[in-house]
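What you see is the complex with one protein chain gone and the rest in place.
Entry: subunit A
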């Protein structure tokens, strides 16, 4: 939990994550596109558990469903699960060093991706092996940059 939370930063970071998850990405690198929205859900549930919770994560997931044209509810479910898991561990998470935090990011976003792909396969998509874990890995690497950046913005503007 941060001492101050800046709502404009929250709103802006969420809009930016939605934009980034739709903007054009180098061809052939699609598999590695970080799960931006998932990362934001992780950050805000981690830093502001009283303001950002399961319901907000679910709504954000619903928006991602519309953007990705997956059946409504698939990503929403995944995001709600991320928020729930972060809520259960966020107190310990604050004590962890950066590397361990990245590991948790990978773990939770991996669970999210796994859930989403499991549901998609139930609905008839073809199996893609374990490639779907790449976004979780790239997001975990980005955590090193994203978390301090948003922290600083929060402290400056909050």
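By our rule, contacts are C-beta pairs under 8 Å (C-beta built on N, C-alpha and C of every residue); 3 or more make two chains touch, one makes a residue touch a chain; residues count from 1.
By definition in this document, contacts and distances are computed from a predicted model.
Student: Can you pick, from "Cell shape-determining protein MreC", "Thioesterase", "(2Fe-2S)-binding protein" or "sn-glycerol-3-phosphate transport system permease protein UgpA", the UniProt protein name of the chain not displayed?
Tutor: When "Cell shape-determining protein MreC", "Thioesterase", "(2Fe-2S)-binding protein" or "sn-glycerol-3-phosphate transport system permease protein UgpA" are compared with UniProt, the left-out chain turns out to be "Cell shape-determining protein MreC".
Student: Would you indicate which residue among A:6, A:70, A:112 or A:154 is in contact with the undisplayed chain?
Tutor: Once the missing chain is taken into account, the touching residue is A:70.
Student: Tell me which residue among A:55, A:98 or A:157 touches the hidden chain in the full complex.
Tutor: The missing chain is touched by A:55.
Student: Contacts of subunit A with the missing chain: which residues?
Tutor: Contacting residues on subunit A, toward the hidden partner: 1, 15, 18-25, 27, 30-31, 33, 49-50, 53-55, 58, 62-64, 66-74, 76-77, 80-81, 84, 87-88, 119, 123-126, 128, 132.
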